[in-house]
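Only one protein chain is missing; all other protein chains are in place.
Per-chain numbering from 1; labels A and B assigned in written order.
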Amino acid sequence: MAAPILRCARAGRCWSLGSRPRRTRALFAEPVPGRVREQSSAALQEPRPGAHEWAAVVGLEIHAQISSNSKLFSGSQVSFLAPPNSSVSFFDASLPGTLPVLNRRCVKAAVMTGLALNCTVNKKSLFDRKHYFYADLPAGYQITQQRLPIAVNGCLTYSLSVGAHWSPSATKTVRIKQIQLEQDSGKSLHDDTRSQTLIDLNRAGVGLMEVVMEPDMSCGAEAATAVRELQLILRALGTSQANMAEGQLRVDANVSVHHPGEPLGVRTEVKNLNSIRFLAKAIDYEIQRQIEELRNGGKILNETRAFDEKLGCTVSMRDKEGKQDYRFMPEPNLPPLILYDAESLPTAADPQQVVNIDWIRERLPELPSVTRGRLVEQYGILPEHSFALLNEDGLLEFFQTVMKETRAEPKKVIGWILSTFLGYLKQRNLAVSESPISPSSLAELLSLVDSKVISLPAAKQVFEELWQNQGKTTGQIIQEKKLELLQNQEELEEICQAVLAEHPQEVMAVKKGNQKVVNKLIGMVRRATEGRADPIRIKQILEKQLQ
Amino acid sequence: MLGLSLREVSAALKQGQVSPMELCQKCLSLIKETKFLNAYITVEEERALKQAEESEKRYEKGQALGILDGIPIAVKDNFSTAGIETTCASNMLKGYIPPYNATVVQKLLDQGAVLLGKTNLDEFAMGSGSTDGIFGPVRNPWSYSKQYREKKKQSHHRADEDSDWLITGGSSGGSAAAVSAFTCFAALGSDTGGSTRNPAALCGLVGLKPTYGLISRYGLIPLVNSMDVPGILTRCVEDAAIVLGILAGHDPKDSTTAQDPVGPFTLPILRDVGKLCIGIPKEYSAPGLSSEVQAFWSKAADLFASKGAKVVEVSLPHTSYSIVCYHVLCTAEVASNMARFDGLEYGHRCNVNVSTEAMYAATRREGFNDVVRGRILSGNFFLLKENYDDYFVKAQKVRRLIANDFVKVFNSGVDVLLTPTTLSNAVPYLEFIKEDNRTRSARDDIFTQSVNMAGLPAVNVPMALSSQGLPIGLQLIGRAFSDQQLLTVAKWFEEQVQFPVIQLQELMDSCQTFSQHKKLASVSLKR
Partner (left out) sequence: MWRRTLRAALRAGLSPGTTGAVAEARAARVGSSRFAGSDSGKAEGPSPGGRVSAELIEHLERLALVDFRNREGVARLQAAIEFAGQLRAVDTDGVVPMESVLEDRCLYLRADDVVEDSCVEALLQNSQWTVEEYFVAPPGNITLPKQSEQDPVTES
């Protein structure tokens, strides 16, 4: 699925104009003048007199499934789409007497993610039990880290685009409150015909990282961009595949509205957001809903709402009457998790039993923000190009492969990739991986343009043909369609001469000073050459001949 | 033969004086004949005989696995045993057949031990009498001993055989009765607040509670995860050490086991008692302590002193709060551990199907007895957000104070503490049930449960018979991971006091079970 390119002005209506009672203003870049009217919270604007301004506050709780072979506390396989209950250990099924044993890989993943998000990694963290009854929670409690999670106090920086183009003039930061390790629950499949629920525990016990983002965001677009950036980071680290459609990344949003300068409003929790696009939509809907509710004199309930994709709105989930109390208790079967750094590393340590934060930090893979910077430097492309390259799954690799195999300039290649290639993909709703044109083919085509074997318009034609994927190579198509540029200077001069001879009036006009007619003559020559002549050369020849 | 120690019978097996099959059959017969004790919930006759047969083959080839090969043992019914019903004496798990063996069970089986069956307990190990399980109460074999009967006649009590029987103590009463009545040579119990030491004292056995973290709890259906340990019940200290040696060690399946290497647990003879420092905690002179137990306690202290040991009074100032502290922490963990019993994946399931919650509630109502349900509710109360700090965290703080009391005492040069194990000898069942479970537990666990809170090793050693002819035992408590030293002292003490063997001759004779060995019980324990 192609990821949407997020445009603040179009996708989200950003509500908070004017000051917000938040400390994060200092982190926001100064807005580009003239374009900020609809940008969220970037400017310190006075509320327009008479207008009843609203500010929205959005926080996120994100659950990312850890990419590991086995589960967080047991040795059963982390599988997707396995037959029901086929990768469930005795511990996952909560058989009495079974005990949790922590997976080292999950710890490492959490540390990597924490470091990438600029968190403080706690050298000592603890596990707790969170109690509630649900059919997909066999033990009647979830093991999580409530008191002392593995990482705290980080931040994530993301860039919003303004207007129609990708010009990341607004850099935002959202604070990461904490990252904690916890168990995933099983899956319930509701069978309404037989009035029963089928329980599959394959997912029960899979390791999750819960990333809590503070309510520093103010609209759907901001939240969506932040989540997108987190996705890119997780994928770059390899700690989670973070695919929302497959449930590897789940986002719950906490939304509230208030008048600028007044205290924060009651918040609702919005769940069941299965894609970045729905995430933005749901949040914006909920903001709007709350504003209207309050405008009409109603109250906002502290409740949980689900996003209904079909209706495009949030619906109140049937809430439990009476309050929920998770009765957190320390997990007695897991002693404290101790992490080390270069200084505190015990000398005779078993490497299997030791997780060294410094060692991990030194080997952290390149993060998206660094990648973008590197691309700009390496290829001389614009920053917004690098954003666009990373924003589409597989596009960066595609670009880099093309660059390796072509002699064309990066700037030219980027243009092709971001407008023509991407355009074709979007039109047909395809992912990069589904492209009928391989990077090698495109590389070849661009090389031919660069060496002036064919003209740009001809290349576009070839591209179209290649896309139809009829098995023909670039060379074959060019030959068939007779698209090669006429290189022969004499031949060209002859044709030009002929055209001039046939159109004495136009010649006269040019000699009288009408330059526009030159283009007409160029056009005629082009037609005469069946488009196989480079317009620039035609112009040169004609100009010479017209003197 | 059945009255021998582990070491002795193992030697007999090796020398061919008896075969594993014979031994197994004898034990199985005796189990049948002593069925009225209600010590066993499940007897695995076929399986046991098969194991015995395999053991026999190994002995014939001279390839015995070790000292436990061919030795009949029993396991408390809260340990998971693959393919064998494990009920915890609760309706909730009636019919539940675990697909795996607890690590301790596996270790015993790997050594060739013959598992005779699963023993009776209080439901989910909650209780101090082994009277509150769905399979009924366990009877103390001493109720039928010559020693007890004679004393009763002397005091002109009606020798009402059937209704006046005594409790075993609990919650590992089934295991205690099984060992005490010679149906097996060792049994596994569990100890959370004294559940192994208490019945050991009342049944005249050695009951060892090892250091927390020494033995794997994987497969032990938990009561209080932060205090439970598998317990070992045997007829002499050395047997307990042998079993400990097999069971101790890191288990990668249990994150609460110590990763450092442990052992060995062979017990040297304690030669220099003079180097020992015995501590007598003054706060353990609790109300309710019978004068007889006090006297024996005093006598024991005397004994140590007379052999040159330094015997000092020490103080464990927070002893009086240990019951309350235990009460809060125990019920809170119970509330949590019992949350998994909902009927969905295993165990009892009710017929209600209106909604998941209704189904869970009905299943739990039908599956748990009052004791369990009461503790779940209390525990949940203490874990409520508004109560958590006042009760649970407070209790955790008191726990630290209690544990620190012990640390201070051991740091002051004391090697081993000497205390009573129980308030008195075993009482008749009818008297016992007059009070409710929690009251009893709170009272009976007083000498034993602070040890669980501190995670220390402790052992009950039977000392002598009371004026009623019933066993009185004393408890020795050691430093964490000093189990070997503790047992060394215990072995010396055992040798000094020469606790008499239970005389169940009349019982045996009337059963007429043995073809060859009629006069069992008068064999004294040889070294």
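By definition in this document, a contact is a pair of C-beta atoms (placed from the backbone, for glycine too) under 8 Å apart; a residue touches a chain by one contact, two chains touch by 3 or more.
Keep in mind it's a predicted model, so treat the numbers as computed, not measured.
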item	value
Selected from B:A12, B:I134, B:A442 or B:V497 as touching the chain missing from the view	B:A442
Selected residue (touches chain absent from view) among B:M21, B:L65 or B:V312	B:V312
Contacts of subunit B with the absent chain, listed as residue ranges	96-97, 99, 212-213, 226, 252, 255-256, 258-259, 280, 282-283, 285-289, 294, 298, 301-302, 305, 311-313, 315, 317-321, 323-325, 327-328, 331, 335, 342-349, 352-361, 364-365, 368, 370, 373-374, 376-378, 380-382, 384, 386-387, 390-391, 393-401, 403, 435-436, 438-439, 442-443, 446, 454-455, 480
Residues belonging to subunit A that touch the chain removed from view	68-70, 74-77, 83-90, 93, 95, 101-107, 131, 133-135, 188-190, 192, 195-201, 320-323, 325, 327, 330, 332, 334-338, 352-353, 355
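Keep this in mind: only the chains that are shown with their structure count from here on.
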item	value
Geometric centre distance via CA averages, subunit B-subunit A, whole Å	60
Interface residues, subunit A side, partner subunit B - complex	90, 93-102, 129, 131, 133-135, 138-141, 195-197, 199, 325, 327-329, 332-335, 353
Subunit B residues within the subunit A interface of the complex	79-80, 88, 93, 98-100, 102, 217-222, 224-226, 252-256, 259, 332-333, 335-336, 338-342, 344-346, 353, 356-357, 360, 380, 383-385, 388, 392
